[in-house]
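A single protein chain has been omitted from the complex, and every remaining protein chain is retained in its original position.
So that you can tell them apart, the chains are marked A, B and C in the order they are listed, and the count of residues begins at 1 in each.
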Amino acid sequence: MINVGVIGFGYWGPNVVRNMMATPGIRVQMVCDQDSKNLSRAKGIYSRLRLTTDYKEVTDSSSIDAVAIVTPVSTHYEIAKRALMKGKHIFIEKPLARTSKEAEDLIRMAEAKKLVIMVDHTFLFTGAVGKIKELIDANVLGDLYYYDSTRISLGLFQNYVNVIWDLAPHDFYIIDYLFKNKPHKVSATGLDHFNRGHENIAYITIYLKGGLIAHINANWLSPVKVRNILIGGQKKMLIWDDLEVDERLKIYDKGITLGEKEGIYKMLVDYRSGDMVSPKLDSTEALKKEMVYFHECITTKKEPFNDGHAGLRVVKLLEAASQSLKQDGRHVNVNIG
Amino acid sequence: MINVGVIGFGYWGPNVVRNMMATPGIRVQMVCDQDSKNLSRAKGIYSRLRLTTDYKEVTDSSSIDAVAIVTPVSTHYEIAKRALMKGKHIFIEKPLARTSKEAEDLIRMAEAKKLVIMVDHTFLFTGAVGKIKELIDANVLGDLYYYDSTRISLGLFQNYVNVIWDLAPHDFYIIDYLFKNKPHKVSATGLDHFNRGHENIAYITIYLKGGLIAHINANWLSPVKVRNILIGGQKKMLIWDDLEVDERLKIYDKGITLGEKEGIYKMLVDYRSGDMVSPKLDSTEALKKEMVYFHECITTKKEPFNDGHAGLRVVKLLEAASQSLKQDGRHVNVNIG
Amino acid sequence: MINVGVIGFGYWGPNVVRNMMATPGIRVQMVCDQDSKNLSRAKGIYSRLRLTTDYKEVTDSSSIDAVAIVTPVSTHYEIAKRALMKGKHIFIEKPLARTSKEAEDLIRMAEAKKLVIMVDHTFLFTGAVGKIKELIDANVLGDLYYYDSTRISLGLFQNYVNVIWDLAPHDFYIIDYLFKNKPHKVSATGLDHFNRGHENIAYITIYLKGGLIAHINANWLSPVKVRNILIGGQKKMLIWDDLEVDERLKIYDKGITLGEKEGIYKMLVDYRSGDMVSPKLDSTEALKKEMVYFHECITTKKEPFNDGHAGLRVVKLLEAASQSLKQDGRHVNVNIG
Partner (left out) sequence: MINVGVIGFGYWGPNVVRNMMATPGIRVQMVCDQDSKNLSRAKGIYSRLRLTTDYKEVTDSSSIDAVAIVTPVSTHYEIAKRALMKGKHIFIEKPLARTSKEAEDLIRMAEAKKLVIMVDHTFLFTGAVGKIKELIDANVLGDLYYYDSTRISLGLFQNYVNVIWDLAPHDFYIIDYLFKNKPHKVSATGLDHFNRGHENIAYITIYLKGGLIAHINANWLSPVKVRNILIGGQKKMLIWDDLEVDERLKIYDKGITLGEKEGIYKMLVDYRSGDMVSPKLDSTEALKKEMVYFHECITTKKEPFNDGHAGLRVVKLLEAASQSLKQDGRHVNVNIG
């Protein structure tokens, strides 16, 4: 039995607790939150939990094996460092840390003590990403051309981070997970309309090795909510609309075929248009599958794919994007893998 | 009566001829095309037209008052120059020319001879753009924040221009028309997946004066066709989906209100969410209205808003975007108005 | 404080308990269910509830003021009768009873003892129905022509009732609530494809007084879920799509105007097409508002609009529709108000 203490019981924490509670082999023993209203909400639902407002009670408790850190990114390093020092495995919200230096520190500590760091990259456990990964690995899409994500809504303006740190991590870890080709250059543009010190609109381009390009449109000021991702390949293309209920993923047998032709045209483009298939997706709650995986990684001493290194790569992309943003789009090199 | 010669009878030319024919005060006398198949198609529809494969017969004819140039951009300068030299008004496809130097030349010639240059910026005559212009001019949207256009499809790969020159001119002239604030910086990223010498995917950011940002997602490799534009303002926001039949324009009473708050938060954001209105739009064919306007500008010696200068501004944006594209996003200053 | 006992804790019961718990002036004291698994689920959430498998413990308890009956319709009469006999107000699922005779019995008992019967007509408390009622009462739609509902899905086949008793009650009570004109004739067609004794597809037409027609398409065998209602009036028409998130209600300034014209045409029809408005709707949970209303009706001795008589009218329509169904569409007269 893995005994867990959960730090942070605001918006996402309750989901973490509920899913850990439902996972065989995991028991949530403690919940910590600085806000006593959140704690009393926790008490209302789970009467047997130990509650505290001091995160050190959790990290330092000898009865705790693992700590879930469900707090703002600004607090991650301090809490995670202490938890690792005290020998606890950690499950931590994305992004892993404020800087790549912080992330590297945490990775070093975990490796030294053979502890698991799992970064909560929830989307990787959805039926949609699972199916897309399967298609890409089986080369169903063919050579990959682009990843194009629109992630906009009249969204909560965050006080401490810009729209990239808020919305783009989802795309960054999905890109990291799906594609073998790694990013090597990032360009970002955007604007802070209200002089808050944080951009509320941003457009990010990532150049990956091997001729794959990724683009993310992130906007807190859209009248409609859109969560739409296109992936284009030589053989097939797909659209993943995460707000669709029944037909979340659509795979198109569409594309082009290039031929040679002498004379005035260098290349000849033929268009292909066939059926569209919307596959049935596994509808198990993603967080639930992630918790089972967390348990498995700890008990079998397996390195999770959403480990500290994956978390670090996401932080490196965030740093590069923010830096490019300050320079109105000048591309910034990233050194990943 | 304005007698017109139309040069180019491929894809768009027939629409120009048909709408000119239907415009009181305009008579199409000649049609020119290098391809005799196109000419015989013209003959099949309009038996009385004079047909020729030599554009100089049109530009040089003493019975012609105006020339419509509906040919690829690479031929614009040569044909337009001769037409102006021969004292003809010109109606010319977008983009006006290959370079800003060419465009400036044409403007100078037209001004010297007091001739009209009208660049075919068709969308400006649609019911949608007319309504949006009306809303912006009446300050219904409030302070403007962004313009965000998605213009993607499994589109015809052009042989001589990249996707920016093919798709972005629409957005460039719409932006030029709608907003008083002028562009001052452009950043563009993209990729030429097939080594054709022309990018087939591009993402363009335009920084306009006064804190307005515009973005265009242009892609020839999308499995679905999207023609979607969002415009966000302080008071209202709108979506224009040009592929919608009945509800092409939706205006949302949504947005944020910023307040001051002492203490830890520098700013307080309140969200506003009200009704959505989809106004009935004028459904007259845009090109028809443009032809009436062409006639009016010539007969009343009025400078059209889609004149050579507007055409030049679009070319300057195209040049800047292409230049930034070659440098993976580094922003390029533009000097417009 | 009104002390309530809730009978039935299957699919809908938990929602009733949760919303009653959150209503000032109402306290849920007891929960009854024949299935001990349901009871232990109740215990897991609310530790202080008294639990029982015998509904009579609830109806007969002297500490209980009102009983919520959230059980299959076949049990309604027996439980409701006992509750009323014991002097309890009742909140009861739709449809009120199996037959109009049963419903009339319950009404008589409640009136004799001055007790409230509230039938759970939840949709009447949604933002959508509230807004539609407002529009109709203010004559915004003009003379009313039709109500057309599509209520289809791959739906749970009920074992004891046909698709009309399962799906149509929603439309019947909405029609009863919205329109002053009362139904006078019903025709229904449909089929029982599997010889289960209950039709799984049915099409119901209701003729209301004053030239208003209503139609309901009810189907348990549709591959997609649709909850779509059109209401057409002389001045405006509307669509209520209950599965839409943001634009659930759309009001169209569309319609026809009839003129007189001498000669060969008896009537001249002019078409009108204006703006569409999607109003912001109150998004409070409907059941929560219904509970507040239940409390208000009991404490102020007010007759609810969703009272036993409304429940009886719905049962009469169900009886008429079922009778017509057995006769392949022959219309059946109904005697309502």
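Please note the rule applied: a residue touches a chain if its C-beta (ideal position, glycine included) is under 8 Å from a C-beta of that chain, and two chains touch if they have at least 3 such contacts.
Because the structure is a prediction, the values reported are computed rather than measured.
Visitor: Kindly state which of the options C:D148, C:D242 or C:E285 is in contact with the chain not pictured.
Guide: Result: among the candidates, C:D148 touches the missing chain.
Visitor: Looking beyond the chains shown, say which of C:M237, C:L312 or C:V334 touches the absent one.
Guide: C:M237
Visitor: Looking beyond the chains shown, say which of B:V224, B:L258 or B:V292 touches the absent one.
Guide: Touching the chain that is not displayed is residue B:V224.
Visitor: Using the touch definition from the top, which of A:G44, A:G87 or A:G274 touches the missing chain?
Guide: Missing-chain contact among the listed residues: A:G274.
Visitor: Which is it among C:G8, C:P95, C:G190 or C:G311 that touches the chain not included here?
Guide: Answering carefully, the residue with contact to the hidden chain is C:G190.
Visitor: Need a quick check: the contact residues on chain C for the chain that isn't drawn.
Guide: Touching the missing chain: residues 145-146, 148, 150, 152, 154, 157, 159, 185, 187, 189-191, 193-194, 196-197, 201, 203, 205, 207, 211, 213, 215, 217, 219, 221-224, 230, 232, 237-239, 252, 254-256, 258, 264-267, 269, 271, 273, 324, 327-331.
Visitor: Residues on chain B that touch the omitted chain in the whole complex?
Guide: 45, 47, 224-225, 243, 245-246
Visitor: For chain A, which residues lie in contact with the unshown chain of the complex?
Guide: The missing chain touches chain A at positions 246-247, 253, 273-280.
Keep this in mind: only the chains that are shown with their structure count from here on.
Visitor: What is the chain whose Cα centre is as far as it gets from that of chain B?
Guide: Farthest chain from chain B, going by C-alpha centroids: C.
Visitor: Quick one: report the Å distance separating chain A from chain B, using the average Cα coordinate of each chain.
Guide: Chain centres of chain A and chain B, defined by C-alpha means, are spaced 39 Å apart.
Visitor: Nearest whole angstrom, what separates the Cα centre of chain A from the Cα centre of chain C?
Guide: Centre-to-centre distance between chain A and chain C: 43 Å.
Visitor: I need the residues of chain A touching at least two other chains; which ones are they?
Guide: In chain A, residues 224 touch at least two other chains, as defined above.
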